[in-house]
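Submitted below is the structure of interest, expressed as structure tokens.
Showing just some of the chains, left in place.
Should a chain be cited, it is by its letter among A and B, assigned in written order, with residues numbered from 1 in that chain.
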Amino acid sequence: MTMGSIGNPKSFQMIPVFLVLFLVSCPAIPAAARTRRIRTLKPCKELVFFFHDIIYDGTNAKNATSVIVAAPVGGDKLKLDGQNHFGDLAVFDDPITLDNNLHSKPVGRAQGFYFYDKKEIFTAWLGFSFVFNSTKHQGSINFAGADPLMNKTRDISVIGGTGDFFMARGVATLMTDAFEGEVYFRLRVDIKLYECW
Amino acid sequence: MTMGSIGNPKSFQMIPVFLVLFLVSCPAIPAAARTRRIRTLKPCKELVFFFHDIIYDGTNAKNATSVIVAAPVGGDKLKLDGQNHFGDLAVFDDPITLDNNLHSKPVGRAQGFYFYDKKEIFTAWLGFSFVFNSTKHQGSINFAGADPLMNKTRDISVIGGTGDFFMARGVATLMTDAFEGEVYFRLRVDIKLYECW
């Protein structure tokens, strides 16, 4: 039999070929040959960061990294108030650190906004970017999602990225690492990317 | 001729192999073998929900599910006003139901924000999550996009998901199912996911 008979489906033993394809086809081809994209069920990149939010309260202009800019009627924007802060919206530019020390050298900035969005308990919603400009990381990671912050962990989406994080997608797990009254909180963010290019 | 000659491109009959690959290669390999991701032109998951928004107007604190937190200069945040509400921004925590009855048992919460963004007609922009915590669904779906709400249907993006909706992407079609003055509206949301993991 010659190779020509590959063209004859009737003489073609599908199952073994299928197995071979199963083993050597798409997943085995170096990703660069298809595109540079890598997708897996295991994260293709994992990163852990902390960021630190100090809300402006009228007395801490120098240290504050976030400020309340919107609130329901009657809100004074100098403190989180109302029913579980429902409706208070803050804009932030928070330092990102590699450990949980506010005074560690920042490796980037977390920039975006959050607002409290439930009357009965504390929950928030976040849209923000991690902006890196260091020898280690260049570029940004963009996030969005609900933050039911009374839960120990909560997942938001990595919706895109640029630079070193070009086209990234994934899930970020937020954990409240510390909070001090209504003025300071620190989040730990475990980023798991499942699409890397 | 032996199989060894597969290595000789000149003796290799490309077209039939190509056809075979065409039929049995990537699309036919069980998704789990590649990754668990499924992508199709047909939705890999379809969901229909309703959510209900009752804007705080100063008199309905108990029932209100959303509140105006930002408005142009002069806006009083107790009613949508100005030119087609241009610039009014609301934060919401709306019940999600399976049918169009406000009083049906909620299956989750729609949490996020919207704002009106055109002077000449009503249009809005939405960023929000569907947050599920039930026996049926766990996790969240994240949305963003323009809502030209005078159109019968309008499409926004599913930009990510967590839990049962891990890494979801798709399109959601919004339809105004009802509205009562400036205080209540109900949206029907037809979610079609084209990336499922």
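For this structure, a couple of remarks:
Basically, a contact is a pair of C-beta atoms (placed from the backbone, for glycine too) under 8 Å apart; a residue touches a chain by one contact, two chains touch by 3 or more.
Worth saying up front: this structure is predicted, and the values here are computed from it rather than measured.
Identical protein chains form the entire complex, numbering 3 copies in the structure file, with 2 of these shown.
The rule we apply is simple: only the chains that are shown with their structure count from here on.
The geometric centre of chain A is 18 Å away from that of chain B, both derived from CA atoms.
Those residues of chain A whose C-beta lies close enough to touch chain B in the complex are 2-4, 6-9, 12, 14, 17-18, 21-22, 25-27, 39-41, 69-73, 75, 86-89, 115-119, 123, 125, 127, 144-146, 148, 155-159, 169-171, 194-195. Note for the complex: chain B touches chain A at residues 1, 5-6, 11-13, 15-17, 19-21, 24-26, 29, 33-37, 56, 58, 67-70, 76-78, 89, 91-93, 109, 111-113, 127-129, 131, 139-140, 142, 144, 159-163, 166-167, 197.
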